[in-house]
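Here the complex is missing one protein chain, while the rest keep their positions.
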Amino acid sequence: MFLDHIWLIPLFPAFGAAMMFFFGRRMQKAAVSTVCVGVVVVAFVFACVTVVEYTHFAHGTGQPFEKIVYTWLGSGDAHLSFLKRDGTPAQFNADFGFLLDPLSVIWLLFVTGVGMLIHIYSIGYMAHEGGYYRFFGYLNLFMFSMLTLVLANNYVLLFVGWEGVGLCSYLLIGFYFHRKSANDAANKAFIVNRIGDAGFILGAFTLAWYLGSFRFLDINAAARSGHYLIGDTVLTAAALLLFVGACGKSAQIPLYVWLPDAMEGPTPVSALIHAATMVTAGVYMVARSNAIFVLAPTAMKTVAIIGALTAIFAASIGLVQNDIKRVLAYSTVSQLGYMFLALGVGAFAAGVFHVFTHAFFKALLFLGSGSVIHAVSGEQDMRNMGDLRGRIPTTFKTMFIATLAIAGIPPLAGFFSKDEILWQAWRSADGGFPYLWLIGFGTALMTAFYMARLIFLTFYGQPRMSQEVEHHIHESPKSMTGPLVVLAVCSALAGFLGVPHSLGGSNGFEKFLAPVFERGTEAAIAATEEPHHPAGEEHRKLEWLLMVLSVGAAVVGGGWAYRHYALAGKDYPEPIAVKAPPLYTVLYNKWFVDEAYDYAFTGRRKLGDIRLGAMGAGEASSWFDAKIIDGTVNGAGWSTRAVATLSTWWDKWIIDGVGVNGPAILARMISYPTRLLEWGLVQWYALVMVAGLLGFAVYYVWK
Amino acid sequence: MAEITTLHYLVVAAALFVLGVIGVLTRRNVVIVLMSIELILNAVNLNLVAFSRMWGNLHGQVFSVFIVVDAAAEAAVGLGILIAFFRNKETINVDEIDLLKW
Amino acid sequence: MTPEMTPVATPFFFYLLSGLAIIGGVLVITRRNAVHSALALIVTLLAVSGLYLMLYAPFVAGVQIIVYAGGIMVLFLFVIMLVNIERTVKERQFNRIWPAGVLAAAALLGLFVSVYVKGKTLLSDPVTGKPLWPDPTISLPDSSNTQQIGVMLYGNYMFAFEIASLLLLVAILGAVIMAKKRI
Partner (left out) sequence: MLTSFMSYLGSQFSPGVAGNQLWALIYILIIFAGVSVAVIAMNWLERKALAHFQVRLGPMRVGPHGLLQPIADALKLLLKEDIIPAEADQVVFWVAPLIGLLAAFTVYTVVPFGPSQAVSDMNIGILFMLGVSSLGVLGIVTAGWASNSHYPLIGALRSSAQMVSYEVAMGLAVVSAILMTSLNESGTGTLSMIGIVQAQQQQGIWFIFKFFPLGLIAFVIFAIAMVAETNRAPFDLAEAESELTAGFHTEYSGLRWSLFMLAEYAAMIAVSSIAVTLWLGGWMHPFPNLLSAPAWEFIFSLFPALTFGGLAAIAFLGAARMPGHSFFKIQRAGLAVFAALLGVLALLLLVVAIAGRHADTSIAARFREGIDYVYWFVLKVAVFMYLFIWYRATWPRYRFDQLMKVGWKVMLPISLGVLIVTAIVGVLVK
């Protein structure tokens, strides 16, 4: 019953968005929140019931459920077929179809669940803002797009959701459209995402051309059929192209630059983009395409290296930022790097698990930061906060839990997922992979440091805000703290879904996902040619050791932060700035990446009058065109003119003088019928068309 | 009177088509030119439906529905252009429209 | 449930309707006054819709009446009244190239006639060897005509259908923008 109507899940938010689009302007705020939050709650309940029904359907085998509502493009007609690369014909078919398997079940649950909490939170947060209905309409549209993306059964429909998510992020980041910085950020997000989207759509079409279908099930079956060798060139190219798409959407090097700027949107939007929806789309897509990726070890290595680099790079920037939301943004980029690191080393389940836990604590952190900002009258700079823990106790408690979780303190959620990733990075190792572990370890250290720094600067130390602001500090309303508490409970407990074997757990999460990554895991292991597992007890000891190390890193990082910030007064010193000023400058300016992009691509930088980078190259070629080529043309023109003067003279005195007027008269005679072709009467042109029609017909009838 | 065959319909359609072509090619009034285009489209539709009957399937009829859609779009845009044009030049004679820009 | 509608007195109605259609067509292209042309065109459209009914195409006939006679022609009349100027009635009605136009149309007619004559006597389908225009053998089910057209529109022709809707959207926007005084 519910499973058959799975297509309704995305339609609920779409309905809300449509209501807002058509009637929103005239509705009361209460009605707007009832409709918009209501549809998401309904979607969540519907999703839960559907998932329950799915588990009955699958009987623990993880067998996918596919529901094709109708054929969207193509109809199975022979005339719509195209030729695959190997010359066999294949159908061009993109269904409006939905796929439910363990992977999409996880996404479905946390997208609707966390999304619902964020909606509820937004009621309180946006209560005094303009454009209330617009905001909720966009949020609902966002949910619709993300659910379409998650539930799609083929790349084309996934792309619909993918683009929809991009559009909504543009709309929401630019929500305060009267602020120029918001508009610029929205444009940046949109344009950077376009680069990724180009890669994604090329990858999807490459797959269709090579494997003959857009459907995930077909593609997975084909890829796992053993028909294609590991390291197949075309598949590697396709996987890399898909990963370009994932880079754009999930903010990996070099396309991560849009995400920190996305903080220009309202805080619930940041939470939605970072935790539940947009950025996890890339991870989802790579996990969804795992069958392709395991056939392309080069692509896998690329994913792992990019992920690891992103993780440590973003974490290092996060160490010194002062804007509370910006710290969290870089933390998201860093955590996404972790996820891709996991995917890249073949531990798909571990990556997905981290997405899952991350959804909770990152949503919590963002919503908490929103609550903090709410409390201090819109101030975002942590230098102007401090000593808030007693004044907004619920926010403090929940955010503290989230910080412990993200830092990886057992037994909170982040510990299990992060350690699983680090362990997998170490284990699936030969060659460079321990280095990946090392990078991850360093990142863990930094994560603990900057998260603790955030907490201490915000909630401890001495109050550094102005008198007036301090006077107004108050705890947020129930609709905001309620979601915080729920999320805090989730962040604390979610990890127990996937307790690893070494800690006496059963790793249920990985088991649940195993059918999706069936061949994936084995093939990845085979691909990295791991010669032997450190078996049994030794194996377990090693894992324990790594765990202790990373927990130790978290504690040490947190401790450093405590030492430097716990008692921060008005003009507290930044430890990095004190010890290594150049490093601080580099980090504070985000490694000058935006500036480098400005030099290389956007064309904002000028050297004197000359624009730099790609745009500069365009301008240079424009200059070349205008000066050199046109100069040549003009020169030719000048010389022609000179020659013409000469020939006038020649004509006047020699030709006419000699008396050869014949060619002129001839030319004039020819020009009359020629001119008839173009004399401005539309019906004459129609007549020529009729003549052409006659000509064709006569030719075909009497040929 | 003999039985009516497909050819009869084709002849009627051909007559309408030729009438429409004459209208398009010779009239000065833009509105009548547009109406003549509708005549041509109708002749085509009649052909399509007649063939649809002849082959005993519905593709022709479906296609004629598309042509009706097209005719509606064409009429709307054509008349819109006509109004814009009339506003600028105070004339609706097609042979006075001989400049690309004014 | 619904009885088949078999046209009666087919030749009589055929000649009546086609005669009406052709007379209407002649009036369309010869009247001085555009409103008279429009009324003649309506007669033609209704007659053609009657011919559709005789060809077992009731849905197309209904669409013809609703869209053409009820929609497009009202639009035409509307526009004629908006741009109504007395001058055009008194002016020259045909352009300077009308002999060439008539000549071309006559050639077209000659082509049609020769093709039809040839097709009736000489030509045949290259595959089956049957005449090019066989008499209809398969009868179209009349009662479910609309339903079948609907199935085809949303099945085989789905893509074309969506494109058509896009075309209409573009036409709406174009018409509005062009007819608006100030955008």
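Just so it is clear, A, B and C label the chains in written order, and each chain counts residues from 1 on its own.
In this section, contacts are C-beta pairs under 8 Å (C-beta built on N, C-alpha and C of every residue); 3 or more make two chains touch, one makes a residue touch a chain.
Small disclaimer: the values here were computed from a predicted structure and weren't measured.
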Worksheet item: Which listed residue, C:Val35, C:Leu153 or C:Leu168, touches the chain dropped from view?
Response: C:Val35
Worksheet, complete the sentence: Out of C:Ala61, C:Val83, C:Leu108 or C:Met178, only one touches the absent chain, namely C:Ala61
Worksheet, complete the sentence: Omitted-chain footprint on subunit C covers residues 1-6, 8, 33, 35-36, 39, 42, 58-59, 61-63, 65-66, 69-71, 73-74, 77-78, 81, 142-147
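The definition used in the following text is that only the chains that are shown with their structure count from here on.
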Item to complete: Identify the chain pair joined by the greatest number of C-beta pairs in contact.
Response: B-C
Worksheet item: Between subunit A and subunit C, what's the gap in Å when you average each chain's C-alpha atoms?
Response: 52
Response to the item:
Distance between the CA centroids of subunit B and subunit C (whole Å) is 7
Discussion item. I need the residues of subunit B touching at least two other chains; which ones are they?
Written reply: 21, 24-26, 94-95
Practice prompt. Give the residues of subunit C that touch two or more other chains, as numbers and ranges in rising order.
Written response: 95-97, 100-101, 104-105, 108, 156
Practice prompt. Enumerate the contact residues on subunit A facing subunit C in the complex.
Written response: 71-75, 77, 681, 683-684, 687, 690-691, 693-694, 697-698, 701
Item to complete: Quick one: which bits of subunit B touch subunit C in the complex? Just the residue numbers, please.
Response: 1-12, 14-29, 31-32, 34-36, 38-39, 42, 45-46, 49-50, 52-59, 61-62, 64-66, 68-77, 79-84, 86-87, 90-95
Practice prompt. State the interface residues of subunit A toward subunit B in the complex, per the touch definition above.
Written response: 679-683, 686-687, 690
